[in-house]
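What follows is chain A.
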Amino acid sequence: MHMPGNIVATSSATGKSGAEIKLHAQGLSKSYGTSVALHPIELKIRSGELLTLLGPSGSGKTTLLQLICGLVEPTNGRLVIDGKDHTETTANKRDIGVVFQNYALFPHLTVQENVAFPLQMRKLDAALIRTKVQNALAMVGLVEFEKRFPLELSGGQQQRVALARCLVYEPSIILMDESLSALDRKLRETMQIEIKRIHRETKSTIVFVTHDQEEALALSDRICLMNAGRIEQLGTPEEIYERPASTFAAEFIGITNLLRGHVEGMTLVTAEGVLPLPPSCRASNGERGALIIRPEQMSLVAAGNCFLSGCVTESIYAGSETRVLIALRSGAVFTVRRQAGQQLLQLGSEVGLNWEPRQSQYLKS
Partner candidate 1 sequence: MADLAIAAPASNHTSRRGSAFWLVVPGIVFLLAFFLLPTLQMMSISFVERATGDFGVSAYVKLFGSKVYSRVLGTTFMIAFQVTVLCLLLGYPLAYWLSQQPARRQRIALMFILLPFWTSPLVLNFSWLVLLGRNGVVALVMSNLGLPGGDDLLFSRTTVLFAMIHTMLPLTVVTMLPVMNTVDKRLTMAAMTLGASAPQAFWQIYLPLCMRGVATAGLLVFISALGFFITPALVGGRQETMISQLIITQIQQLQNWQLGSALAVVLIAAALLTIFLYDRIFGLSTMSGGQTAGSAEGKLRLFGIALTKRVGGFFSRVGEVYGRTIRGLPARKLLSAYCTLVIAILLFPIIAFIPMAFTEGSFLSFPPKGLGIRWFEAYAASPLWVSATLRSFAIGIVAAALTLVIASFAAFALAKSSSRLAGFAFLLFMAPMVVPPIVIAISLFYLFAQLQLIATDISIVIGHTVIAMPIVFVILLATFKGHDWRLDQVASTLGANRFQVVRRVTLPLVRSGVVVGFVTGFLQSFQELTVAIFLGGGLKTTLPKQMWDDITLQVNPTLAAAAVVVLLIVIIMFVIIECMQPRRT
Partner candidate 2 sequence: MSKTIKITRRNVLQAGVAVGALAVPAIFTRGAFAAEQITVSDVGGAPGEAIKKAFYEPFEKETGIKVVGVAHDPDPVTQFKLLVDTKSYIWDVSMVTPDHVVRLTNEKNYLAPLGISEADGKDILPGMLTSNWLGFSVFAIAMAYRTDKFDGKDPQSWPDFWDVEKFPGRRALYKDPWGLLEVALLADGVKPADIYPIDVDRAFASLEKIREHVNVWWTSGAQNTQILQNGEVDMSDTWSARAYAAIAGGAPLKILFQGCYSVDGWSIPEGTPRLALAQQFVKFCMQPEHQAAYSTIVANGPSNSKAFNFLSAERAAVLPTAPDNIKSLFEMNTAWWGKNYDAMAERMQEFLLQ
């Protein structure tokens, strides 16, 4: 079990360390009857950072998001924003912007009216509203679409309207709930760049929810990895990718090369044989754990005189690199990345796998 407090304490900062805390979830939890959607968590979000809530469906990330924006009342705990307790504040008074999964644009209002809506709710002067809406639409490049209805726009355009509607009233925190998941890959990448740019320009605090680890790695200042209603790991993308705190974190972040076993001396006894542990690791004899090696840190060698060996089952060409799948004797499948231009491997051929033990990582189960 990871104590939430520990995570905050241990996660090293990225350079914004020591920045003021924008939002603090203190022991926040949510249960529906007997089923627990979110165990009590402790989470501090810094002002101006882009934090991703990453996790599989049912991990509690959307619940946490709804608790933050006030659409769901917590079972326990407090929510502090800018040092003030906002646990009881209703959604419309929280000064938080949300970009919903399917954008939640009002179909009966035009683009312009959609974007003006939050300003009207805040009873701004009509002329001011017009200027602000124009600016927001300019920022997302949709000025000429202001008289259209949402259904007359493409998915990417709708997404940008939703973004503009959220940015226009300059909320100090923006929450994005799987906002890019409905877009195709190319558009998603464009929007990721857009969001990073807007984040830089507006200096707003953004909480981004996603189940896509690549997206999380690409966007975030920090990632909050969630699993089964708990925070699994909190840290920068590099920290999470390079030093996953658990086998779940490792697997979820996309590292499939993992072998379980028990420790004997400085080795791990696995079904594939006895493998060396990284020199820096401190493990006691007999304890169970797993060894992970990232694909790009493995090299393919001739069979024999290697840590592991197996058969090439698939070779996937992806332009700059080739991913080779290798079935080990125990049935586990390892992925190895090879730079482009190297010799092609025969399917079914026997190969060996080697790596620098210090580049591998040991995780206690």
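As a convention for this text, a residue touches a chain if its C-beta (ideal position, glycine included) is under 8 Å from a C-beta of that chain, and two chains touch if they have at least 3 such contacts; residues count from 1.
The candidate set was assembled so that all candidates are chains of the complex that A comes from, given by their letters.
The structure presented is a predicted model; accordingly, all values stated were derived computationally and were not measured.
Peer 1: Going by the C-beta definition already given, which one of 1 or 2 is in contact with chain A within this complex?
Peer 2: Of all the numbered candidates, the touching one is 1.
Peer 1: What does chain A use to touch candidate 1 in their complex?
Peer 2: 69-71, 90-94, 96-98, 100-102, 104, 106-110, 113, 117-118, 120-122, 147-149, 151-152, 165-166, 169
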